[in-house]
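Sharing a structure, written as structure tokens. Questions coming.
A single protein chain has been omitted from the complex, and every remaining protein chain is retained in its original position.
Take a look at subunit A:
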Amino acid sequence: MSRFFATGSDSESEESSSADEITPKATGTTFSKHIVCCPLRFRFEELTNIIKTIRNAMKIRDMSKCLEEFEQLYRAFLKSKTIVDKEGVPQFYIRLLADLEDYLNQLWEDKEGKKKMNKNNAKALSTLRQKIRKYNKDFETEIVSYKEVLNCSPNVISSSSKSDDDEDVTAKSLMKKKPQEEEKKAPEASKFLKGESESEEDEESEDWGSDSVDSGGESEDNEGAAASLAVVFLKKYVYGDKQPERKKDDRRKRHKKMEQVDEEADEEGEGEEGGWEKVKGGVPLVKEKPKMFAKGTEINNAVVIKKLNEILQARGKKGTDRSAQIELFHALAGISNENNLGEGILVKIKFNIIASLYDYNTNLAAFMKAEMWKKCLECIDELLDILFENSNIFIGENIAEDSENLAISDQPFRVRGCILTLVERMDEEFTKIMQNTDPHSQEYVDNLKDEGRVCGIIDRLLQYLESKGSTEEVCRVYLRRIMHTYYKFDYKAHRRSLGLQGETKSEQDQEESEGEDSAIIMDRLCKFIYAKDRTDRIRTCAILCHIYHHALHSRWYQARDLMLMSHLQDNIQHADPPVQILYNRTMVQLGICAFRQGMIKDAHNALLDIQSSGRAKELLGQGLLMRNMQERNAEQEKIEKRRQVPFHMHINLELLECVYLVSAMLLEIPYMAAHEFDARRRMISKQFHHQLRVGERQPLLGPPESMREHVVAASKAMKMGDWRTCHSFIINEKMNSKVWDLFPETQRVREMLVRKIQEESLRTYLFTYSSVYDSISMATLSEMFELELPTVHSIISKMIINEELMASLDQPTQTVVMHRTEPTSLQNMTLQLAEKLGGLVENNERVFDLKQGVYGGYFNRGTRTRPRNLIKDHFQIKINCGYQQRQNYQRGGYRNQNQSSY
């Protein structure tokens, strides 16, 4: 009994400093395990503890607290019923009941004091009084006997209590301390096992709080309690030299993990080394640790899973601290590791860690912080490590929770979760990070370095899934792989194909990465997807990427054929925006590829759609256009922002425009020259014309500065057939640095361009000036345009065959003899006028038909039997005659025109 008394009152009377008090407590924890088996002491400790609190509350007249504690005491007493039955009602319990009743009665009588009480307290007082009266009836005999004893020998009691008070720190042997420690842990353990709610935890912490109030006189609020708690536990590391070595190691391990979690981890780590450390008022830190501790006693699979589920339940709730959750998971993983619970559970926990890492940002638009990202990568890496090492783990998203097998047994592990989804999500996060980093900063480069790791992870996952996954999963991971490959130019393969004996260094590079060419990889992956994929989207993406990759590596015919075979043009407008963006990118790359191959027309056609809209930037997902807010609200803008392609995948817009404009120039200028007088001349490229017009509007023409000005100036030179000037405008230092040097085969492209310029200039020259010549020697032309004679010959022959040029070749003298068949400008004008009049008459006819209500005016005049107004008929005949004449005339005209046009 005396022992119980001692513990019951020791903190009441404790005068020692808090630090002194804490030290033994800390050491005590380590032994708590051995003592848990004694139920008697355990129960009684609980009771004494509560009694202590009640006495505290009595001292400060906190009635509501008293009431609360009393109810708890009552409950605790019921719990220990069996023991009580065996041992009899403990004296201290009776004493408290008696004291409490006396105390309450005393308070009740004290009318003045009652008035001073606040409402809550007063209410609690009356309730408590009634309760205790009722309750005490059960113990009437005991209380009476106790009071008798008290009255008979007050001295005994006082002395005993005094001796209790006098007990100093040293007297509190470990044995006494242990139970106290034990009782601190006990409720928590019970909480853990029973999964009880927070209220108990609160009480518990309040227990602690009151403790510290007594010792340190601190305020009683929760935070203070928590902080002091933290002190207690943190100090454990410092003084915990008595702890077994194993424990310490574990803790160190856990600390290592924390390091990655927390920025402050460093400091903490130092703290571990020795000496004091700053307590970061982090409540989660504190919350977490005690829990792990309690578990330490009986860690097994079920416990860990339960805990895991508990943490999971908090997920998504409002007040949940997400970073704390992540740490909890980590700690759990550490514990399950240290207890060798097997990979199954570890995999499960890892899954949850990664998932909660993704969860960290509630906002879809926000991106991961760098540390989180690093951790995420590591986790996935570790997870993959485990999966590779243990081939007996089955994972899948369709494994039900119930059928999971996490325990170590003969059966293979079965874990619910999908690594593929996690990796996909990771990839998306990576994209998001790249989208949200300033592309011109060093940070972007640093972030981009992670791409290697991302690719590595995807590669490993690919290997894993190839052996384990279903075809759909393989398709998905293949697509991820493709997405990371298609836009990269394979310099090694390029060099190899050129047959260049690179310098020793580059050769080393080559040897270092003996991997296949990206082309082969792409081919393999894409073909697998073509064959196996059943979702249309993945196949579409794969095709587009494949085409892009082909085009990027100048395999024009493969790219074109694939594009034509896929029939994507027909239904791409039904695809979702990201796929459409990919399609646009592919088309652009295809166009640029065609240009490099000298397929000017194809290049122009491929780029026309993108460029003519003037929204190339938006269509390629490389930036948002400035538009007013009416057209798009903030929500839409966010969505659009999410669609943006990361900077390192961008296609150079200037290059794109330049390629387009140059190909337009090469097509349009000869066409314009050929159709100078044609009224129905169509523009091949509106944008090019727009640029020309802009150029014309300039009041003062300086030397060209921008790429566009260069092209416009070149076009003007070409119009005159002056290929040399044109050449110098298109290919010069400025343009080289801006555009042409960006191609992998710069020199070849430039040669091709020069050649094209020469040829098209020759054509333009012939169109424009053929009327001036009677005949012209091909040798002269070949000299003028620095083309070989056969080329000139072939060009002119083609023009003659196409009826573009009214001329014939005189073989012996190697001259072109012009035929004067082109109409003069006046004749042209008349032809146009005739045509326009035809249109006018037709329009007039229509009005007339409307009036008549009969369609077909003059066409079926002969067959019409309906009587008509004579005058109108006459009118119509007149028109008709004129029209027919005109038609005859026009037919001749058309021939002429056709000749001149093609």
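Definition applied: a contact is a pair of C-beta atoms (placed from the backbone, for glycine too) under 8 Å apart; a residue touches a chain by one contact, two chains touch by 3 or more; residues count from 1.
Basically, contacts and distances are computed from a predicted model.
Colleague: Looking at UniProt, which of "AP-5 complex subunit beta-1", "Exosome complex component RRP4", "Ribonuclease P/MRP protein subunit POP5" or "Eukaryotic translation initiation factor 3 subunit H" names the chain that isn't shown?
Modeller: From the listed options "AP-5 complex subunit beta-1", "Exosome complex component RRP4", "Ribonuclease P/MRP protein subunit POP5" or "Eukaryotic translation initiation factor 3 subunit H", the omitted chain resolves to "Eukaryotic translation initiation factor 3 subunit H".
Colleague: Could you tell which one of A:Ile60, A:Met683, A:Leu701 or A:Leu833 touches the chain left off the display?
Modeller: Spelled out, the listed residue whose C-beta touches the missing chain is A:Leu833.
Colleague: Touching residues of subunit A against the unshown chain: what are they?
Modeller: Within subunit A, the residues touching the omitted chain are 825-826, 829-830, 832-833, 836-837, 839-840, 843-844, 846-847, 850-851.
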